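Here is subunit A:
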Amino acid sequence: MIGFTILLTFIGIIIMAFASITQKKLADSIVLFMGVGLGSVVLFFIFNAPDVALTEAVIGAGISSLIFLMALKHLKAKA
Partner candidate 1 sequence: MFEYLNQAEVIKYIVTIGSMSLFFVGLFGLLTQKHFIKIFISIATMETSLFLFFIGNMFNKNFTAPIISEGFTDIAKMNDPVPHAMILTAIVIGMAVLALGVSMSIEYYKLTGNTEIDKMNEMRH
Partner candidate 2 sequence: MSSILFIALPLLFGFATPILNKFGKNAVVYISTYMQAFLLYLAFTLLSGNSSHIEIISIAPPLGISFVLNSISLLFVTLFTFMMTLFSLYYLSHRKTKPYKNETKFFILLNMLLAASIGLVLSSDIFNIYVFFEIAGISAYILSSYEKTPSALEAGLKYLITGAVASLFLVFAIVLIYMNLGSLNLALIAQGFETLAFNTKLLISVLLLIGFGFKVEIFPLNFWVVDVYEGSSTLVNSLFSSIVVKAYLFVFFHIVYLFLPSGEFSVFLIYLGALSMLVAEIAGLRQTNLKRLFAYSSLGQVALIFTAFAMQNVDAIQAALFIVIAHSIAKFIIFLALTNIEKEYKSMDITRLKELNSPFLRAVMLIAMLSLLGIPLFAGFIGKFLVLKSLAVSGFIGVLVLIIIASLLESVYYFKLAGFMFSKCEKGEVLKIDFVQKLVFIILSFSLLLIGLVPFFFSDFLHESATFMIDNTSYILNLVGGR
């Protein structure tokens, strides 16, 4: 089961990352990027790295998305 979960999460992450990069609306791409962060939290947890998972959850998915959202507030919203 573990291998299947890893495979599925990876596929999800890659699709979300690609969508987030090619998306025209920046707000969408930031939300998708948060999805990438969350997926990697799941993977880190599976990989027996709870510390890294916690850090990625608060920083990768939390604070960096906030930073991007704040940037979005100030920059033009279309890429």
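A quick word on the picks: all candidates are chains of the complex that A comes from, given by their letters.
Simple rule for what comes next: contacts are C-beta pairs under 8 Å (C-beta built on N, C-alpha and C of every residue); 3 or more make two chains touch, one makes a residue touch a chain; residues count from 1.
Here the structure is a predicted model, which is why all the values come from computation and not from measurement.
Although all of 1 or 2 belong to the complex, subunit A touches just one of them, candidate 1.
Residue ranges on subunit A touching candidate 1, taken from their complex, read 1-4, 6-7, 10-11, 13-14, 17-18, 20-22, 26, 29-30, 33, 36-37, 40, 43-44, 46-52, 55-56, 59-60, 63-64, 67-68, 70-72, 74-76, 79.
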